[in-house]
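Pasting a structure below so you can have a look.
Complex shown without one protein chain; remaining protein chains in place.
In order of appearance the chains are A, B and C, and numbering begins at 1 in each one.
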Amino acid sequence: MTMQTLPRRLGAAAVTAVIVWFLSVRLDTFRDFQIAQVAVYVTAVAGLTVLTGLSGQISLGNGAFMAIGAYATALLLLHLNWPFIAALVASAVVTAVAGGIVGVAAARLRGPYLAGATLMLGVALPALAFAYQGVFGADQGLNVTFTAPAFLGATFPLTRWQAWVSTVVALVTLVLLANLCFSRIGRNWRAVRDDEVAAALDGVNVAVTRILAFVVSAVCAGLAGSLLAIVTSLVAPGAFTITLSIALLTAAVIGGLGSLPGALWGSLLIVLVPTYVTDVATSHGLSSSVGSNIPIAAYGAILILVMLVFPQGIQGGLVWLLRLFTGPDQKTRIARDAPAPHVTPPADEAPASQHEKEGTA
Amino acid sequence: MSSGTAPALAVEELVAGYGGVIALDRVSISAGTAAITAVLGANGAGKTTLLRAVSGMIRPRRGRILLDGTDQAGRSPEQMVRAGVAHVPEGQGVIPELTVEENLRVGMMSWPRGRSRADRAAALDEAFGRFPPLAERRRKLAAALSGGERQMLVIARALLARPHVLLLDEPSLGLAPRVMAQVMDLVVRLSREHGITIILVEQNARSALAIADHGVVLNLGRVVAAADAATLAADVALRHHYLGF
Amino acid sequence: MVEFLQFTLSGVSFGMIYAAVALSLVLIWRGTRLLNYAQGGMAMITTYVAIEVIYHTGSYWAGFVVALAAGVLLGAICQLTIIRPTMNKPPLNAVIVTIGLLILLEGLAGIFFGGQYRSFPTAFSQTGLKINGTPLGVSRFDVFVVAAVLVTTLVLAAAFRYTSAGLRMRAAAFNATIARLSGIRVARVLTVGWALAGLLGALAGVLVTPSTFLYPNSMDTIFVFGFTAAVIGGLDSPVGAVVGGLLLGLALSYAGGYLHNGSNLVPVVALVILVVVLMVRPDGLFSATQVRRV
Partner (left out) sequence: MKRTHRRRWQAAAIMTVAALAVAACSSSSTSSSSPGSGSTSSSAALTASAPGITATTITVGSHQPLTGPAAPGYSEIAPAANAYFSYVNANGGVFGRKIVYKYLDDGYDPTKTASVVHELVLQNNVYAIFNGLGTPTHLAAVSFLNAQKVPDVFVASGCECWNDPSKYPQTFGWQLDYVREGKILGNYVKQHFAGKKVAYFYQNDEFGLDGVKGLDMEIPSSSVVSRQSYVPTNTNIAPAVTAMHAAGAQVVVAFSIPAFTALLKLNSLKLGYSPTLVVSSVGSDPITLGGLVTAYAKQGGATVNGNQLINGIITDAYLPALSTSDSWYVLFKKIHDQYEPKAPLDGNFFYGMSVGYTFVQAMLKAGKNPTRADLVTAIQGGMPQGPAVAPYSYSSSDHAGITGAYMGVIQNGVVVQQGSVLVTDTSASGAITTYSGTEQQAPASGIPSP
């Protein structure tokens, strides 16, 4: 089935690519920059939504993988003058290794223990940039020079080129992830997420499956970090604080956990909402301490509201709307894509599993 | 409490389920005061759902749950236990992280605030008097108890709520035959000596009917038979068809 | 040698702060199987309340008490308004809601109290104690910090173990179904749990702020280390929270003091400790899982 649907996904990707190309040419160069940013986040968030949504492992430290990818790219461009594409691939490999290591450690951990470990990873890793200033340049980080190819002409806006490159990488990543999710591996992820014991009895190697999920999400984060390096032209620890890791998880859940389109909605939210609210706030002549904090408060409030109004995230909400027109067959995939809610049984009506079985038998 | 005529517990036209699934379809049952009513049926027949609906663990969609003649449908478990219905769920009934005594104290949480320490202490002693094996282990974690002792503990805790109606879900599950016999004796004593109305859900229809006054057979959420225990036990066709013995 | 003593004492003083935060997380985790990422933010808000009270009344203790009360109130309100609705939704929703709450609180603090550093007075002298001439590197106030956290912990522990309310909370935490069938109003118990956690968080806030100053993000790092301490100790174990807090406080103090360029490596050291502990015991040092598996 994967083989048959692959062309469709490629088609969809191509369509999206054309749309982005059209927008990037039509809209002003700042929008190009925002497209590039969205593409960067989509790449990272898609990886995380697979890790957390499908394999059921939470990570509050994927910003660290972005940092690894970004520094790898910066060092390769800086010292070895590699072409970006080569550096991109190399960064993916490096982060894959890092993801493997973390995955092995993570494979035994659950829920908040995994969250705590990954959170600390996200806090600790940037500190290394200070500990080894010679290599990583402390807080000043490493400068990355990235220019549009000559054949596009001298006047070609760099931001548009950044938007194109990032979008292509993001789309390729999404297509590959989509195939992965609906391949045997993806099914194993869901099986492990829903019931490890049952999965193991079905002959799924639980540990390997979970580690693989970490590797995949790490690679995505690494690619995103690599893109971020060329989009911001600087790789510095200040860009990879825990705030970033939390923003990634937030985007994944808000967008709709386990859903790739959801990754897009989440990324659009974290890129556009702050800019938009800031402009509104500042344009109303509020004192700067008030005006600058309104976007923060608003962002927090939005997170809470979306979670209470759309338990399945934005994608869940959209699919629910879609179902009003296209019949119930969409329901199944929300059920499939959403993580199993049984991890935290609600304190009130919490049927022990055997009761549930009898109830639904 | 109730005049012998009105049933202690009557369920009328009860409909309940989970999500899209209907697990109980217009079920009606009436249990006489101080009688043992066995609820029988294959796995998935809706037995446990019936108990969960009566104890308020799930909210019925339709129908009435009459306790001494007053409708209690839609009440929360916290309210039902105060109304005199104690539910001993199947399986993990004990809280292993708590000591035996603490498990029993939990049984008195439904008591009105007013009751004195002395009353509670007395109730505890009574429980330990009834179940000496528990008394020996009162300060041990419940995790340390054997299967039979756990079943005792759970029933003892339920009794501390001073119920009029006791809902027992598979009390004999996974117990050695000898222990199982003890549990069944206990159930009988509870009804005969303490006048507690008992709803007994059992896979093991034979032993259940042996001690029950009355029996109800569920299949796929519907009542397919309701009669004296003896009559049911004698009905060969029914036994083969629904009870598999 | 003297240095070692000084590192140890200041490590203990900070460790107790981490312990207090860790305890507040454990309280909520045991009750709701939810990790409250807003704990630090809530503590930050209650500390601002304390500062306002202190600067208006001039009394430290007035501020102290009001802060704890505010913590109780804030905890209960948050649980009732935004946490309870998430209880029957996918577990990560609750997590994101607490993260959203954290961001919201930090934004509100910036709006209402401004972004500047605020200094926080102390109950006792900050000048260092000496034992026959040797400075210990800690002040009377540090002693108060340790004492306050210890006393609060012991009181809570006793309440959990010996009072009927404590039994209710434990029963609800370990098996909500049985608790409800036994007539315990679990929903109410959970609110109480959040209120107590709010109190502990507020305590940590007022105790740590004199050594960090107050600003909207001032509790972020404290929360991260408190969280780490809770995970090290095992989220089900109050004892673990305290031990984890002390362990982390000491380790970070020694690391900062003895490692070359140690201040950079403090988070790395914390990570190493965390990983080592979790590799040996995936549910923390004092996990209750042994009992559970029986």
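Throughout what follows, contacts are C-beta pairs under 8 Å (C-beta built on N, C-alpha and C of every residue); 3 or more make two chains touch, one makes a residue touch a chain.
Everything quoted here is computed from the prediction, not taken from an experiment.
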Task: Chains still shown that are in contact with the chain withheld from the display - done: A, C
TODO: Using the touch definition up top, pick the residue from A:L48, A:L77, A:I211 or A:A236 that touches the left-out chain.
DONE: A:A236
TODO: Can you work out which residue in C:G40, C:P210, C:G240 or C:G284 touches the chain that's missing from view?
DONE: C:P210
Open item on the list: Among C:A62, C:L80 or C:A123, exactly one should touch the missing chain; which is it?
Closed with: C:A123
TODO: Among A:F214, A:W265 or A:F310, single out the residue that touches the unshown chain.
DONE: A:W265
Open item on the list: Need a quick check: the contact residues on chain C for the chain that isn't drawn.
Closed with: 2-3, 6-7, 10, 14, 106-107, 110, 115-117, 119-128, 130, 135, 137-139, 141-142, 210-213, 215-217, 220-221, 252-257, 261-264, 266-267
Open item on the list: On chain A, where is the contact patch with the chain that was removed from view?
Closed with: 1, 4-5, 8-9, 11-12, 15-16, 19-20, 23, 26-31, 33-35, 37, 127, 130, 133, 138-141, 143, 145, 158-159, 182, 228, 231-234, 236-239, 241, 243-244, 260-261, 264-265, 268, 272, 275-276, 278-280, 282-283, 287-289, 292-293, 295-296, 318-319, 322, 326, 329-330, 332-333
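Please note the rule applied: only the chains that are shown with their structure count from here on.
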Open item on the list: Going by C-alpha centres, which chain would you call the most central?
Closed with: C
- [ ] Report, in whole Å, the distance between the mean C-alpha point of chain A and the mean C-alpha point of chain C.
- [x] 30
Open item on the list: Please tell me the distance, in whole Å, between the geometric centres of chain A and chain B computed from their C-alpha atoms.
Closed with: 50
- [ ] Give the residues of chain B that touch two or more other chains, as numbers and ranges in rising order.
- [x] 57, 89, 92
Open item on the list: Multi-chain contacts only, two chains or more: what residues does chain A have there?
Closed with: 349, 352
Open item on the list: Give the list of chain B residues in touch with chain C in this complex.
Closed with: 55, 57, 76-78, 81-82, 86-87, 89, 92-93, 95-98, 102, 105-107, 109-111, 141, 143-144, 157, 161
Open item on the list: Touching residues of chain C toward chain A in the complex: what are they?
Closed with: 29, 31-35, 82, 85-97, 99-111, 114-115, 172, 176-177, 180, 186-187, 190, 216, 220, 224, 227-228, 230-231, 235, 261, 264-268, 270-271, 274-275, 278-279, 282-284
Open item on the list: Could you list, by residue number, the parts of chain C that touch chain B in their complex?
Closed with: 164, 167-168, 170-171, 174-175, 177-186, 288, 291-292, 294
